[in-house]
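One structure follows; several queries about it will come next.
Of the protein chains in this complex, all but one are displayed in their positions.
Chain naming follows the written order as A, B and C, and within any one chain the residues start at number 1.
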Amino acid sequence: MDINLKILRYDPESDRKGHWENYIVDAEPEERILDLLHKIKWFEDGSLSFRRSCAHGVCGSDAMVINGENMLACQVLVKEVGNPIKIEPIRGLPVVKDLIVDMEPFFDSYKKVMPYLINEKEPGDRERLQSPEDRDKFEDTTKCILCAACTTSCPVFWTAETYVGPAAIVNAHRFVFDSRDEGTKQRLEILKDVNGAFRCRTAFNCTSACPRGIQVTKAIEDIKRETLLNS
Amino acid sequence: MQTTRTDWGRRQPPVGGTSFELQAWFFMRVSGLALVFLAVWHMFIMHVFNDTLNLDYDFVAARWETSYWRAFDWLLLTLSLLHGTNGLRVVIHDNLPDKTIRKLAHSVLYGTSLIFFIIGTYAIVAFVRQV
Amino acid sequence: MKVIKHSFDGVIVGAGGAGLRAAIEAAPHMKLAVITKLYPTRSHTGAAQGGMSAALANVEEDNWNWHAFDTVKGSDYLADQPAVDILCKEAIDAVIELEHWGLPFSRLDNGKIAQRRFGGHTVKEGESPAFRACYAADRTGHMILQTLYQKCVSMGVTFFDEFQVLDIKIEDGICQGVIAYELATGDIHIFETRAVTFATGGFGKIFKVSSNAHSLTGDGPGILYQKGIPLEDMEFYQFHPTGIYRLGILLSEAARGEGGILRNKDGERFMERYAPSIKDLAPRDMVSRAIATEISEGNGAGPDSDYVYLDLTHLGAETIKKKLPDITDFVRTYVKIEPIEEPIPVQPTAHYAMGGIPTDVHSRVLSDEKGTVLPGVYAAGEAACVSVHGANRLGTNSLLDIVVFGKRAGQSMVDYVTQTKPNNISDSASDDLSKKIQNLIDKEHTDEFSVANIRKDLQESMEENAKIFRTKETLEKQTEILEELRERYENVTIFDKSKVHNSELVEAIELDYLLDMSEATVASALARNESRGAHSRQDFPDRDDTNFMKHSFAFKKDNTANLKYKDVELGKYEPMERKY
Partner (left out) sequence: MAYQRIVSTGSVYKGKTGMWLYIFHRVTGVGLFGYLLLHIISTALILLGPEIYEGAEAIYKNFYFRVAEIGLMAAVLGHAINGLRIIAVDLWSKGSDYQKQLNFASLFIFLIIFVPTTYKMTTSYFDLCLEKSSEGTSLVDCMIRPIPDWK
């Protein structure tokens, strides 16, 4: 089956603006979009650049806009997106080359919410106990692979580049609702900022974009309510 | 952390601080709820139960005979101005990345809102029937 | 080419589980840099699913000696027993430590860390399957990677993300530093440092069907191999029984640990014939061979009779949702079937390198079969061979390996750095590399010598000739093929001549390592005239303890390997026949 791929290319060494390029690739309906990108890169145009590693949706390297929506290229099959296929880099982060964007601002935001367990108490020489119910409270947000699909699908983030973004809030949620953690106050303090959780306008794009099926908006709402109740 | 890339667009992630954003957010919900009664009721009175075609000096004057309606209208004025101003504050913040321009736009917004609040309040308070 | 120089006390190459664990140990005591070609959270440790073993005895009576027994038996007695003892004993603290750092393990009703069964793990030295694998649903590796990275963030560890190390400088047998290539700019960075740990992960990409990430190309072992450091036990490459048909995406052994069953085309639970006592939970090498045998005997399912079924349908929706959410999602996404209702087509997939850079139990790299330590160079994780996995790794022991020996690598770096003085690397240290890169850029591109074509031929031929069953003939044939591929590689060309994110250039260099890994694997396999663990020679079907109770050390010599051997360190457990 011949698939027509339209890819938004940008080479910083020669282009001033992005431009669309067309490729025709022979593909099976069961193939991943990533496989098609590889076919182009390996056998047609070696300069096409994109990130990838695991090829099965667990490393978070290859979020991109496929037919107008954020997806992981390794997680969608040709038959699910139809023909032609339009591919662009994720939005709101500076494009470095082709489908590669600068992830530094994204990770900076992530680091700002103190994404690590805070607990000064001596834990003893066995594990801390935690009931399965307490463990379930943050199960959803532990799944995050930091792919940025959510943050770069958020209309607020596109215009307000200072917004910390859903991914960072998800990772704050993972600790705020962990019964072993004691850093809730500090994290909520950070998320009270103009660029924090209250920037979210419940557009839900993040939730539909998340390849891990995390209920991102729900997590953000949990954080908003927790902040409200905490002050 | 190592930062080796260019400084382009280095964002300012949140640093925390005041509860203003939380309060503003909460105020939007509360004032929104109040406005459902005030604004929607106002719209119904003016457009459905009456018709704006019939709106005239006498109609308004009669309404403002009672302090109930003056209070109603003043509350509507105040809350919708506050609600709208805060809404626009966020819209401006979202869309104007440049700090100086944003500051300017915010000042214009707050100034305008204040002037209109004064005009509106003055009208409601100072109105006396002339004929 | 722009060259930038940095100076550090220690450098860790790789930010998977092993690299991050080493960083946590070393960072407080020195000026440390972690260099990684992927963002740390994208390392393949994050793909690990099933669990991490430790005799916590949370579910039933357990003890680390039994764990050690299972590991040694699973290794087909090739593992060094003192190292295994360290692994299994330190496992308990390693798990507890991860929990203290925030790892969200699944929990038992009493609040303790949950444990599940896994292949080859038994209580009382073989009595019955043991609940030993600590897990967090079926994303244990993801949680380990995240937790270790979070810990590093909290400590303010310095990372060089998307920097690829391509060379190490060793002068007079002493490490001077490493050279890295910055993917985003094409700049060369010289890292002056006394202590380097390689934690670059595996090299499953030498095969066509693999559970490994595209980035697992054996860079660490490759870099050292080219400097004359040997590679240990390269003939032992593990094939995981249950990869998704054709794609090779892994379906964790946890699926069988939770009660999943393998069936052939007639629906027969064929493992009953191959391992009557623990059946589907036999070690991976045995199960993979059983599947391969079923398929070659015509019992495979499908139009080409080339797969078997993994049947989870009797587990019930609740167990599947709670305990195996991710892998069943993979099945839904990639095979488009509902695993709650239908059995899943699977086939063995290239999975794990038991072999790698030889190290001692302090993660110090050894430069020969006699145990000579190469000062300042360390290795841990899948890139290294301690050896605790011997001829066949037990499931869950690798996540353990990366934290236990990752930590030891960190400690060894600290010891070394506190005892030595800063060195001086010359500004011309990167000249060879610059030249190599310039050559690749200057050469005109031709399809015949394209990276992808050579790599494709490599992966397909390795799949054909050096996978689960090997013979002298297939291995000799593969040796010839590898020689041809090596000749082609000498002329390799690339299309992309740019500086920014030139991933084709990087793939060209990685292909060199893949060829090295294949050459060492095939040469070691050809020389080992016995079957042991994952290495299965059809022309020598039996284990031969008299001649081959020893580790192979492959030294690079032209385009093949020169082999030397070192005796296995035995301990409490006498080699016996491996039966389950």
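Just so it is clear, a contact is a pair of C-beta atoms (placed from the backbone, for glycine too) under 8 Å apart; a residue touches a chain by one contact, two chains touch by 3 or more.
From a predicted model like this one, the values you see are computed outputs, not experimental measurements.
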item: Touching the absent chain when the full complex is considered, from B:L55, B:A71, B:I101 or B:L114; value: B:L55
item: Residues of chain A (touch criterion as defined above) contacting the omitted chain; value: 8, 10, 12, 16-18, 65, 67-69, 86, 88-89, 91-92, 94-96, 102, 153, 155, 158, 201-205, 207-208, 215, 217-218, 221-222, 224-225
item: Absent-chain interface as seen on chain B, which is shown; value: 5-6, 8-9, 29, 32-33, 35-36, 39-40, 43-44, 47-48, 51-57, 60-61, 77, 80-81, 84-85, 87-88, 91, 112, 116, 119-120, 122-123, 126-127, 130-131
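Everything below uses one rule, namely that only the chains that are shown with their structure count from here on.
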item: Chain occupying the middle, per Cα centroid; value: A
item: Distance from the mean Cα position of chain C to that of chain B, given in whole angstrom; value: 61
item: Distance between the centres, which are taken as Cα means, of chain B and chain A, whole angstrom; value: 35
item: Distance between chain centroids, defined by C-alpha means - chain A, chain C (Å); value: 27
item: Shared-contact residues (touching 2 or more other chains) in chain C; value: 161, 184
item: Residues of chain A touching at least two other chains; value: 107, 111
item: Complex interface listing, chain B residues touching chain A; value: 1, 3, 5, 8-22, 24-26, 93-95, 97
item: Chain A residues within the chain C interface of the complex; value: 11-13, 30, 32, 41-43, 45-47, 49-50, 52-61, 75, 77, 96-98, 100, 103, 107, 111, 114-117, 123, 125-132, 135, 138-139, 142-146, 174-175, 178, 180-181, 213
item: Interface residues, chain A side, partner chain B - complex; value: 94, 102, 104-105, 107-109, 111-112, 156, 159-162, 164, 168, 186, 189-196, 198-199, 224, 227-228, 231
